[in-house]
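Yeah, one chain of the complex is gone here, protein chain that is, but the others are all in their spots.
Chain naming follows the written order as A, B and C, and within any one chain the residues start at number 1.
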Amino acid sequence: MLWFNCDYNEGAHPRILEKLAQTNLEQTAGYGNDPYCRQAAELIKQLCQAPQAEVHFLCGGTQTNLTVLAACSRPYQSIISASSGHINVHETGAIETTGHRIEALPEINGKITAEQIAHLCKAHWEDDNPEFSPQPKTVYLSFPTEYGTLYTKKELEAIRQVCDDNNLFLFVDGARLGYGLTAPGNDVTLADLAALCDAFYIGGTKIGALLGEAVVIPNSKLQKDFRYFIKQKGGMLAKGRILGLQFLTLFEDGLYMQLAQHANDMAAHIKKACQQAGFAFLYDSPTNQQFPIIPNDVLAQLEQTYVFAHIKQIDHKHSAIRICTSWATRPEDVEQLTIDLAKLAKETHATHRVSFIKQ
Amino acid sequence: MLWFNCDYNEGAHPRILEKLAQTNLEQTAGYGNDPYCRQAAELIKQLCQAPQAEVHFLCGGTQTNLTVLAACSRPYQSIISASSGHINVHETGAIETTGHRIEALPEINGKITAEQIAHLCKAHWEDDNPEFSPQPKTVYLSFPTEYGTLYTKKELEAIRQVCDDNNLFLFVDGARLGYGLTAPGNDVTLADLAALCDAFYIGGTKIGALLGEAVVIPNSKLQKDFRYFIKQKGGMLAKGRILGLQFLTLFEDGLYMQLAQHANDMAAHIKKACQQAGFAFLYDSPTNQQFPIIPNDVLAQLEQTYVFAHIKQIDHKHSAIRICTSWATRPEDVEQLTIDLAKLAKETHATHRVSFIKQ
Amino acid sequence: MLWFNCDYNEGAHPRILEKLAQTNLEQTAGYGNDPYCRQAAELIKQLCQAPQAEVHFLCGGTQTNLTVLAACSRPYQSIISASSGHINVHETGAIETTGHRIEALPEINGKITAEQIAHLCKAHWEDDNPEFSPQPKTVYLSFPTEYGTLYTKKELEAIRQVCDDNNLFLFVDGARLGYGLTAPGNDVTLADLAALCDAFYIGGTKIGALLGEAVVIPNSKLQKDFRYFIKQKGGMLAKGRILGLQFLTLFEDGLYMQLAQHANDMAAHIKKACQQAGFAFLYDSPTNQQFPIIPNDVLAQLEQTYVFAHIKQIDHKHSAIRICTSWATRPEDVEQLTIDLAKLAKETHATHRVSFIKQ
Partner (left out) sequence: MLWFNCDYNEGAHPRILEKLAQTNLEQTAGYGNDPYCRQAAELIKQLCQAPQAEVHFLCGGTQTNLTVLAACSRPYQSIISASSGHINVHETGAIETTGHRIEALPEINGKITAEQIAHLCKAHWEDDNPEFSPQPKTVYLSFPTEYGTLYTKKELEAIRQVCDDNNLFLFVDGARLGYGLTAPGNDVTLADLAALCDAFYIGGTKIGALLGEAVVIPNSKLQKDFRYFIKQKGGMLAKGRILGLQFLTLFEDGLYMQLAQHANDMAAHIKKACQQAGFAFLYDSPTNQQFPIIPNDVLAQLEQTYVFAHIKQIDHKHSAIRICTSWATRPEDVEQLTIDLAKLAKETHATHRVSFIKQ
């Protein structure tokens, strides 16, 4: 079987394994206090043009989200998120378990707007008894979103403005950050994120690392005592250097962006093949996740060879799936998939072709 | 410098890196649902002679402790631990942050007794208002302890009996489990632990892995819904197989025990050299951590070549240090250290030799 | 000014103050272990026809909700509530702060249905990775709802069935229980609640007491160790008897139901006056809270004499308000209000009369 269901089916990019092997017998300090973590942090700060930022390395997305958001919040404060946000749908209530409500806003293509956030804040502060509901404090965005879509720089700037107006933190979940940064049409850079966010993270797990997320914290208020949070939440590895070494490999000569670009290119091929086959899409994504709506009989045949993630039943004849590429996706597999897509679509009657508009 | 300060200065045993490289491009399911995690779990269950147990793989010690202890506890229940227990001294209050009090009992050589536990339970239940204090629910032990010492099988059986009498869970922190299992004089086996504990973990990070702890859960009450806890607490890796692969390597042909045995042997050499040099010990440890009390001038000279962990000032002329070996400790380095110890001790006046008895 | 904005503007029913005064110098045990708490508990169990139930007395609604729901939930479990539920809108995230997500379902007239709950459970358990989202465990209903509406016995039975099918607890918030039990058309009794719920509470604060809520727990699983929860959450009064004494007064000869009936009667008069004035209602409530939609100019004049709670702006000419009666509402004040309503409505042009249908 060829797996296109997610972007973490394989191990790490080979150069990461090589770096781990080369340095394996060196003796270094533990808990992220080693030279490799320091080098990787410096490198990332440079790329972010954020010399005052702090960079910390954690293990995975849920861990990173719950740790950063704990640092952002007093017990009575809430986190504003798209209803489709990862913290709201795939983290087993980790945020609530650290004591905070998620104010889930309706999303369009996985995104929320500055206006929605401003409206929520206004409603809170204009209430006769604001203290009867959680106080909005942090905006959580994903870049790209769960649906592979992107915020524009202008949209982020507008959200930043609302954050400034309402004394909110802005935190961007970048589990798939590279795929967003290298996407066609994207106008957001690492430096933009460092300038606009109070904290964000650069996802490694889903872009070539064995595991690891690099948290960038430009806001000094959130820097303070952050290592207490990492340790307390179980995110501080004794052999912390294995995270630093991976990010060093990914960033010392542009590997991270190359891997992300590759995945996006592969996804673009698949997207085009779906379009040519006449399939609609649940969301219009420029990144490594594609959400085509496929006739069930076509899907059944494809699934004899390929593994996809089922997203939802559209009607009794069509399903939306997620096709996901990664750094490890082989061009020959994508070639084969596009051929199979074209062939199967042709065999299928025209009546199957639907034009889907998301409600 | 030669580092003897801890057992996580290096990377992983080379065979682990090889296994990761060999399997790197295979595609597997995520989140621990892959064949390697399953194989490793089966293997561990066999070695534990516990076919009904469940085995889960987590990233590090603090994470494992806070996750298992959350699963053991209702909000009003407490965890009984030696005052020197890792959860009480080196985890930033992680247990309290999940809502539970640690009832820290005075320890002798890092250990607590069945009698102490029974006494605490009796005091709780005989109080006129037991509901005014946290209800004791789980006993947390470390094997080996923070001081490298070991519980005997008889001591564990006595503690198990008290747990049965008082409806308590018994959880053993095995961050350094292998060093205990292979220590001279030890009479406890994996199968014993599986028979006596409700849950325990087999530490990988400190015995040859890059990261990873294998939680063994014989008690079905704790098995229920355990994956919710792992996910919620941030311990579920997307590429979960990197944990399974490491434990498979460590256990498929006895590597884990070999590595632990090696470290213990190296530590025994150092222990003997310290004894011959006339140094007393803070604790009498048969495992990979040794706690000699060394004249400060000897220590100062050793520290030009070697890195140790300072434990405490004994008096103005002597310090207790921790010397730690690991799977990666080289015999030639230990040889050199023992020679240097002997030489420096000889040069030092007899007046420096103290006979220390721990109070 | 005459206050109709809520049902807790006054102190307690005079007979409660008398009872407190009569018993004031008696010496009793503290923390709810006194004869009065025992008598009140026995009385309530009899009225509930639930000899096996336990009854505990707490101080207020938020405290009761957070305490009972903590007892219902493991850390990874969620509470299902109408989006308009008190725990979701007026308790400052108290439930999340104890670690649990509220799964807020869309409501109709403040109510949710058995079908919605069943659907949510089905979606959870059919997910490939149910452990990635909080596990639904407890259904939270209010009787009456925040909008003064009532569940029928049949609706509650259907919800109970879904709870049984999905291993859920059912908890009913009865902050205004008496107003529901004595409402026209209601077919639910205390005994029904005791038979259908795992826990529910009988609100005292809003029906004649100074403070106090009586929690009735028919399910023995939730009875276990409940006093630990009360104490830990700060709900156990040293002079606990002041709660027992109040509930004894309210229930020893039917005072509670009389007070509730009085408030409902007063509300019915106001409702009728609003209907006769041609005003629509935001919700159709048979209890002590009425939600008429009133022309802003009429409202402005009324508010020179009366205090109401503003609920929402309907359009630029109309507002929905809450008019609330209580045990202390005086018939002469209601009489005056109905006269004023009729007069002002007549003076207002017919064009103001809108027929509002809640979307």
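Following the convention adopted for this analysis, contacts are C-beta pairs under 8 Å (C-beta built on N, C-alpha and C of every residue); 3 or more make two chains touch, one makes a residue touch a chain.
Remember, predicted model here, so these are calculated numbers, not experimental data.
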{"item": "Chains still shown that are in contact with the chain withheld from the display", "value": "A, B, C"}
{"item": "Option from A:76, A:171 or A:200 whose C-beta touches the chain left out", "value": "A:76"}
{"item": "Residue among C:10, C:115, C:187 or C:335 that touches the chain left out of view", "value": "C:10"}
{"item": "Residue, one of B:75, B:110 or B:178, that touches the chain absent here", "value": "B:75"}
{"item": "Residue among C:62, C:149 or C:186 touching the omitted chain", "value": "C:62"}
{"item": "Positions on subunit C contacted by the hidden chain, ascending", "value": "1-3, 6, 8-12, 14, 17, 20-21, 23-30, 59-64, 66-67, 91-94, 97, 205-206, 210-211, 228, 231-239, 241-242, 328"}
{"item": "Those residues of subunit A which, in the complete complex, touch the missing chain", "value": "31, 70, 74-76, 98-99, 129, 131-132, 134-135, 225, 227-232"}
{"item": "Missing-partner contacts on subunit B, residue numbers", "value": "75-76, 78, 89-93, 96-102, 131-134"}
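In this section, only the chains that are shown with their structure count from here on.
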{"item": "Farthest chain (mean CA position) relative to subunit C", "value": "B"}
{"item": "Gap in Å, rounded to a whole number, between the CA centres of subunit C and subunit A", "value": "42"}
{"item": "Subunit B and subunit C, separation of their C-alpha mean positions in angstrom", "value": "52"}
{"item": "Chain centre separation in whole Å, for subunit B relative to subunit A (CA means)", "value": "35"}
{"item": "Subunit B residues counted as touching two or more neighbouring chains", "value": "228, 231-232"}
